[in-house]
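Every protein chain of the complex appears in place save one, which is left out.
Here is chain A:
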Amino acid sequence: MPKRSDIKSILIIGAGPIVIGQACEFDYSGTQACKALKAEGYRIILVNSNPATIMTDPDLADATYIEPITPDVVAKIIEIERPDAILPTMGGQTALNTALTLFKQGRLAALNVELIGANAEAIDKAEDRQLFREAMGKIGLETPRSQLAHNRDEASAALEFVGLPAIIRPSFTLGGTGGGIAYNREEFFEIIERGLDASPTSQVLVEESVLGWKEYEMEVVRDTADNCIIICSIENIDPMGVHTGDSITVAPALTLTDKEYQIMRNASIAVLREIGVETGGSNVQFAVNPQDGRLVVIEMNPRVSRSSALASKATGFPIAKIAAKLAVGYTLDELENDITAGATPASFEPTIDYVVTKIPRFAFEKFAGADSTLTTSMKSVGEVMAIGRTFAESLQKALRSMETGLQGLDDIEFEGLGQGDDKNVIRAAVSRPTPDRLLKVAQALRLGLDHEQVHAFCKIDPWFLARLQEIIDMEARIKAHGLPKSARQMRVLKAMGFSDGRLATLAKMSEADVTNLRVSLGVTPVYKRIDTCAAEFASPTAYMYSTYESGLVDEPACEAQPSDREKIIILGGGPNRIGQGIEFDYCCCHACFALTDAGYETIMVNCNPETVSTDYDTSDRLYFEPLTAEDVLEIVRTESKNGKLKGVIVQFGGQTPLKLAAALEEAGVPILGTSPDAIDLAEDRDRFKELIEKLGLKQPASGIARTPGEARAVADRIGYPVVIRPSYVLGGRAMEIVHDGHEIDRYITRLSATLDRPSELIVSDRRPLLIDRYLSDAVEVDVDCLSDGKDTFIAGVMEHIEEAGIHSGDSACALPPHSLDPTIIAEMERQAQDLAIALNVVGLMNIQFAIKDGEVFILEVNPRASRTVPFVAKVIGLPIAAIASQIMAGRPLADFNLKTPKLNHIAVKEAVFPFARFPGVDPILGPEMRSTGEVMGIDTDFAMAFCKSQIGGGQPLPLAGTVFASVKESDKARIVAPLEELSAMGFKILATRGTKRYLEEHGVACEVVNKVLEGRPHIVDAMKNGEVQLVFNTTEGAKALADSKDIRRTALLHHIPYYTTLAGAVAVTRAIRALKGDGIKVAPLQSFTSRIS
């Protein structure tokens, strides 16, 4: 069937901010869908609140709404745009739930819009636990025994039915939010309460435990003619009990006979048919009892998912693109398989001749007090994928892709060994699923435990254990005999995935010596293509991975075939983690697009399967490889065999590629743009200080403490409060603001306890503490600019909402500034220009300023792409990353004829946090970044832009009710005005005694409520009873912080908007006033940027 001509315009709903369980894989799928459907001639309307996405680039859709994804807002967009259809399957659970709500409210029918890709009935059937179970029963498929519950009593009955341990799965939540595994009754009711709350329908499924069973996923695509194909099977190494997003997985399934695989294949297709997924991609999850092969269906997603992204990258089959085309009526046999350049149709099943391993990346270190046990509720923040010809190779490549310091299957220490009960220590470590469990499993094997014991503890399939054993046996051989001297045996080692670094560790050599030996033996990798067909057909698509092969006859067969063109390599950002996310992928993609347009051959290197950058048509050539010096230099070696390598871009992918700059330079590889030395200068405290002084600029006073005792003296000299942090910890970790000498001592004691080392080792010559003056109540400002070393263009000046001291990535900010004096702005622009010239910046630069009492201080300079680049680009309507990449390739800035934009709008960027995923963690902002994503609100005035940013970030604002205020002494004066205003709007004010006294003295009427420590009923009781609709809670000092933690946790869990800074409280008050006025009005991004003069 050809495409539908009865629909002309389609609304695509995005996934909103990056959160745990819903990351940039939905930018990948949404981007593919936009491109595919636009190419078919449809008018595309897009809504997504996330500015860091490629999909929200203004040229991808005809109308791009960067607006909150809520049913009301989407309905407003539909009213304006009147699309014929909505495609809700590309934006994760957010899009699906939003569309389903609109349908159930009858608004889609009223507006005459149809759902394509998945209909409401199918969504319901797949997502509603009860309906799903019934549907599976109808087609003769087993599901784990289970019972639904809507309240505590029903849960109690369900528990009687299924017994302990029990799995609790809330309906309609993403990434298993609110669910878990209960081993005892107390835990059970705790999770039930959480789960009922998390489910928008207050429904949870209490399910029989199939813990320890093998877990599989099937990626299925179906078209309107009922053609069904399996794109990929995925086997979880971590057995049932760990969320599939948190599991180490492999593709294809490795431990199934054909008979079992075909049962699963037939079942997957039957599930799609019964659920009624008419077109598109879906994912079906199974558990298989390893004892007897009994198969049960766990769940299905009637949409493109994280696993679809993985399956697409693993096989080369573009699931989202194909699914989008199927949604408008095409059948699979009418579509081409791009990878084989149309030599084959899309109606086939990819077959692969390699093994793919995915490993999730976690961020528990950012969330003090969080339990790192992995459960059915997803907690990982990113993932890596690696490809090898064998499992061992792909696993070791994946491990070194992680950027957690691993070189491969590194040794790991067990805590508590040698105290008499080693076996139990190992058993405890290996049986508890944690982020590093696989390393512990390997270590248990190294310690001599046999496979049966280890299998009994961890339930990982013996096949995988045997492969780990082979790696370990080889390690022992290297430890005993050093490295082999024959090329053949060296090749065997490399083919098992050992990195040069790991070999160096094992053989007690330097990595350089290992590399030299290897290269002198002629052992270098070859590149194989990901072609969907195991070489049955020739593939012109240069989507490649490295492996080590012996040649059939002489030279090993390499399929890289480097071209004779002038080429540029762009290094990606590796796995997403907190502090390094989609923003950097956005920049890398723009570099690819712009440099391809400029006539260069673009070569992307990255190992993150969720991203647009690892789509095979983003760059001319794609190497899906770990971002280590060894792997990148081998690519450079291969690409240099033909054509001219103009250079490598390391400044766009965040810290990951920057760390490789030195090794690349040393190897004589040209680095494009700002020199790595300038980047280093900006990061080196002493060198940077020198530069600042030379330019006559100002930094907050600072000092370095090299002994614990020195810390107090330095701080006393600088003056309190100070920001203190260890020099060797990145990303703002362990950074704190302290107010007096006693706190310094307490800080050092705490640090030494956390790191389990005496304080003399925590603070030493090699590991000094960095101490900076903390500028209280200063306004923080981010400035992004472009420079070619001669001219500089100020792209964006962003005023933070929260005061300096909150990590810039966690702070909301406004572009243009909403309250800064123009002379101050001009001064910052001047300083930025001076710095850009002094550092000889060629490309992008980001500067963080603090303004205190009219004075401008420089906090940090990063002469590279920053987190705010996509936000700035969207707001000012200029593709600054694309321009920067061309400058780096040699074009002068003057060529672009850029003029300072005069904006008639204002945008607010707000951060989104994963606190709800981590029970027990204090959801307060600080100098350590903890947000996973961001949203943007854009409007003609600040209040409404801020309002949209809050709603888009999942914080609905109340229009009436009670405000609770408890603020620190120094904030009391300035909280009066906003509370007066709220009071005038009809809000009731509730305050703790101290705050109440102050407020009443200043004419604000309020009622008193007990602090938690003052006896019940207290504020938390009131919040839980629904008596509080808004919380202002600012604190100072460790004790006050601890005392008020319950308030913040309760607000978080009960979805009560809460603000922990004064600036936030002020801003939200303005937002509420705006919301009570005209309410939200929506407009496409293009309508704002077209009015820029």
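FYI, contacts are C-beta pairs under 8 Å (C-beta built on N, C-alpha and C of every residue); 3 or more make two chains touch, one makes a residue touch a chain; residues count from 1.
FYI, contacts and distances are computed from a predicted model.
Participant: From the names "Transport permease protein", "Ferredoxin", "Carbamoyl phosphate synthase small chain" or "Heme exporter protein CcmB", which one matches the UniProt record for the unseen chain?
Facilitator: "Carbamoyl phosphate synthase small chain"
Participant: Tell me which residue among A:71, A:276, A:290 or A:877 touches the hidden chain in the full complex.
Facilitator: Of all options in A:71, A:276, A:290 or A:877, contact with the hidden chain holds for A:290.
Participant: Out of A:195, A:350 or A:863, which is the one that touches the chain we can't see?
Facilitator: With A:195, A:350 or A:863 as choices, the missing chain is touched by A:350.
Participant: Quick one: say which of A:258, A:415, A:765 or A:1078 touches the chain that got left out.
Facilitator: Touching the chain that is not displayed is residue A:258.
Participant: Any idea which of A:404, A:431 or A:469 touches the chain not displayed?
Facilitator: A:469
Participant: Would you write out the residues of chain A that touch the absent chain, in ascending order?
Facilitator: Contact residues on chain A toward the absent chain are 225-227, 229-230, 252-263, 265-266, 290-295, 331-333, 344-345, 347-355, 389-391, 445, 448-452, 455, 461-463, 465-467, 469, 472-473, 476-477, 479-481, 484-486, 488-489, 528, 533-538, 549-553, 556-557.
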